[in-house]
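Only a part of the assembly is drawn; its chains keep their places, and the rest are absent.
In this document, chain identifiers A, B and C correspond to the written order of the chains, with residue numbering beginning at 1 in each.
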Amino acid sequence: MSQFTVEVLVTPRPGLLDPQGKAIHHALSSLGYDAVADVRVGKAIYLEVAAASPDDAVERAEEMCRKLLANPVTEDFHVTAAAADRALP
Amino acid sequence: MNVAIITFPGSNCDQDCHRSVELAGGSPRYVWHRETSLGGAEAVIVPGGFAHGDYLRPGAIARFSPIMDAVADFARAGGLIVGICNGFQVLCEAGLLPGALLRNESLCFQSHHCRMRVERSDTAFTAGYREGQVLGIPLSHADGNYFADPDTLAALEAERRVVFRYCDARGDASPDANPNGSLNNIAGIVNARGNVLGMMPHPDRAIEAVLGSVDGLPLFESLIGALARAEVA
Amino acid sequence: MPGPPAGNGGAPAGDSTAAPAPPRPRPGDPPITPELVDDHGLSPDEYAQVRRILGREPTFTELGVFSAMWSEHCGYKNSKRLLRLLPTQAPWVIQGPGENAGVIDVGGGWALAFKIESHNHPSAVEPYQGAATGIGGILRDVFTMGARPVATLNSLHFGDLDRPRVRYLFGGVVKGIGDYGNCVGIPSTGGEVYFDRGYEDNPIVNAMCLGLMRTDELIRGTAEGVGNTLMAVGARTGRDGIHGATFASEELSEGDDEASRPQVQVGDPFTEKLLLEASLELIASGHIVGIQDMGAAGLTSSGVEMAGRSGTGVEMDVALVPVREEGMTPYEILLSESQERMLVVAAAGNEDAVREILEKWELEAETIGRVTATGSFRVLEGGIAVADIPALPLTEGCPTYERHGAEGDEVRALREMDIAPYVEPPAGLEDAFLRVVGSPNVASKQWVYEQYDTTVRGNSVERPGGDAGVIRIPGTARGVAASTDCNGRHTYLNPRRGAMGAVAEAARNVACTGAVPMAVTNCLNFGSPLKPHIQHQFREAVLGMRDACAYLETPVTGGNVSFYNETDGKAVYPTPVIGMIGVIDDVEAVVRHAFRDPGDPIFLLGASTGELGGSEYLYVLHGLVAGEPPPVDLAAERALQRCILAMAQLRLLKSAHDVAGGGLAATLTECCLGRPRTGRSVGANVRFTDPLPDADLLFGEDHGRVVATCAPADEERLRRLAADYGVPCERIGTVTGPGAPLEIETESSALRLEAETLRDRYYGVIPEIMN
């Protein structure tokens, strides 16, 4: 068993309204950032987890997503064993 | 005594502040966030609410409203500014006060009466209180957990810039009396010059006995009193 | 993100004398088959009626429109006839049922708009968003009447908290309600939370809103004036909750979560706040003649209902509706339930003025059609007709059914069960007392209401935690009190009594603050109306509500029916939630529930009969839901309430608190503990001479009772007043000092309950479970 940092990205499901994204988009536009065409906001969750391998770590995290970290009704998730430069902040 | 109350889309304590200033004998005036001038106001209140929905971070979007340049200029010129709740968050985001307000430790929105101790009665905002006086006033926020880096925090304490601290009925700033996880039980601070106050609890909701408390009214009276003295001087 | 498409032919086709072209199926529309009709919730008979109304086959889009409008949610097909039995009139009623919200005159030139609505199904699927959008919807119902929302309440019923799923639902619902209402900046002034296994799979989430306006500011949801302009205002239309209205009218079945996903709507409270301010400014501007929330069945129901109410027609082009997603069909645009949208009828020529107001609030307003004289609901897509339906039959022509049903055997057996063997407390009176007070149903809901902003906008005179919330009318001394109540166990065992009891309790809660009960809104949460025992429950509940509202002179000004609260055939308890409104002339005279000063005499007003049927006591100690629930003596109830009001008016009362769930045990505990955080607890010395058995006396949930205190010097006056009103009045004890215990002596027992113990039980239980 070794330690891995897993990055879990939880994002609103396509088609669902994302009020935060809308507000940030609006704010960026009024700051003059016209190049931005759309904004969506989700969560980034970093888990420090003991596992046998990177794949095992990802698998464990995916199970946690299904169980707790993501709301299956409104959110999708994406799990990676994070690169070193994205280690647990 | 002309007091500007800044209203952002999503402000919802503008009316409470308006009434507070009136009861304290001042003349409140709403200033819409898109305006660029404070119109000769002698003091500024940034009220509570959810400016721009508090999306992204509380106060993060509001600080870019056109009026905020005028508010910053006013602060630099030594004008008196009070930010309450969301207003405190806006002032921190705008850099007019140090630190930041994080999510409450409980992760829950919290709305209830709290007690806070007046740490200083020698500011323009607190002259109507006694030092050490315990106030009972409502608080109502999800992000009131005051944070500053160690150096800033040390400076705040050393310069006696913590104006209000959460406390229990006896006035002890104990951990149990801390509603949201704020460092050092901080409920309100001033800037280095002492002309900008930010606080999470709501003095604007403690101005009438029938609503449960009048402990907030002296804050507005102090403010109006300070303006009056400035005028005479 | 796609905007309104350009070059789609502009505004809908102008007037022409020739009959307009009938709608044709669009490419890609599915053929209308019996299965498709069935999927749309229409019976073969109902479908035949659709064909008669149209004189032809409907298009797919039209089928969707009929399906939505004739759903239970919009059409009230299984409830309308019975609801007509409810008393709806009184001199102070300005607007009865049928509008977005009821309106009453509350004096001083002020009118109060109020309404309650359910969001049960969405909350079962996604508790946070379901509850949040429930608050959003009810706020819009009120501010579209021209009233500024000043308070919300919520009535919540969940399964038992030992279930993880229930805790998840409870936590999510409370957070959803809080986050939405707090952001919009409307104080919550009250509500109720019940836990019982009867709600395990189907939570009940009802939200109520109160709004104030000057009596001359009322605006209705009508589409008056041929040639006036229809505008879509607020958020863009997405594919959210398509067919939510039908969804709310169908039973949930196991594994539905997946299928229900696209129907989840996400609330945007910030946009709601802007829409609220913009709508009130629009209404005040005089530029508009009508406004309605695009709620259930969105653009369809708002368009059809506005036309139906004014006897006009509307024509709109869906290609002009601002959308959030590309490639939306007319069917989707018409039936989308995206939140925070309004349909506005602008006086012709004022479109720019309307747009200007919305721009100030950073919102969109698009012209999408106009009011016509045709009487029909006509929908185009880029100028080509896709639906054309006579508007009135869509609303008034909805088939209605009245069924009588019969009481279920299971519940009859429970109701008739002999509960006598369960009356003796199994582990002694003190154990029973503490278990009842520590039951989540009785225990403080502080964990809930401290997540709600209760003080914003500076008019909350009585916050949650007492009998009823009281909100001051800004700038006046006048106040409005409100309470929501329904004891689902009582209504399950005997729907008629239970519903009468809900009205009685709600009115009593309001009267205890010193406010005169004035009017009712109701939310009827039931199982499937196609089942005989549910039909029976519904009918009985409506009749009970009718009798109580008529007798207590609190007419019903509106409400909401939510059927199909079932999972796998198991229905919730019949839950007719009553939202009661009262008025008090001077908020300085508001009476609160907490005992105040040592030495004050304590009285029990009203007669005790020891009703343990359907009680919290039986549920907590024996896991039983059984027996006849407490009867309601309407004459005694009215006398009691009038007596309390008279005492309050004379400022005789130092406290008053009604007796309900958990009986006198709960009431006395709450009177002693007072308010959390600011209040100080006091003790009491109580002695009962009533010969009733201890459990009956302490835990009986008999209606028509209030525990009150007065100053020692006022004791005789209070007794005399009670006698004048024919209300039994027994001095049961004396308030003792701060921190002192609650001591209770009965004919056979003596209890000494330390303040600390009571506090731990009463305040501790829900946070302990939830944190």
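Note that in this section contacts are C-beta pairs under 8 Å (C-beta built on N, C-alpha and C of every residue); 3 or more make two chains touch, one makes a residue touch a chain.
Just so we're clear, the structure is a prediction, and the values are computed from it rather than from any experiment.
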Only one copy per chain type is displayed here, so what's the full stoichiometry of the complex in this file, written with the chain labels? A x2, B x1, C x1
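Rule of thumb we're sticking to: only the chains that are shown with their structure count from here on.
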Chain-level touch network, classified as line, ring, star, complete or other: complete
For the chain pairs B-C and A-B, which is connected through the larger number of C-beta pairs in contact? B-C
Counting only residues that touch at least 2 other chains, which ones in subunit C make the list? 268-271, 362
Which residues of subunit A are in contact with two or more other chains? 19, 23
Under the stated contact criterion, what part of subunit C meets subunit A in this complex? 1, 125-126, 128-129, 235, 238-240, 257, 260-262, 264-271, 324-325, 338-339, 362
Subunit C touches which residues of subunit A in the complex? 12-13, 15-19, 22-23, 26, 37-38, 71-74
Which subunit B residues qualify as touching subunit C in the complex? 9-10, 12-13, 15-16, 19, 48-50, 52-55, 108-114, 136, 138, 140, 142, 202, 204-205, 207-208, 210-212
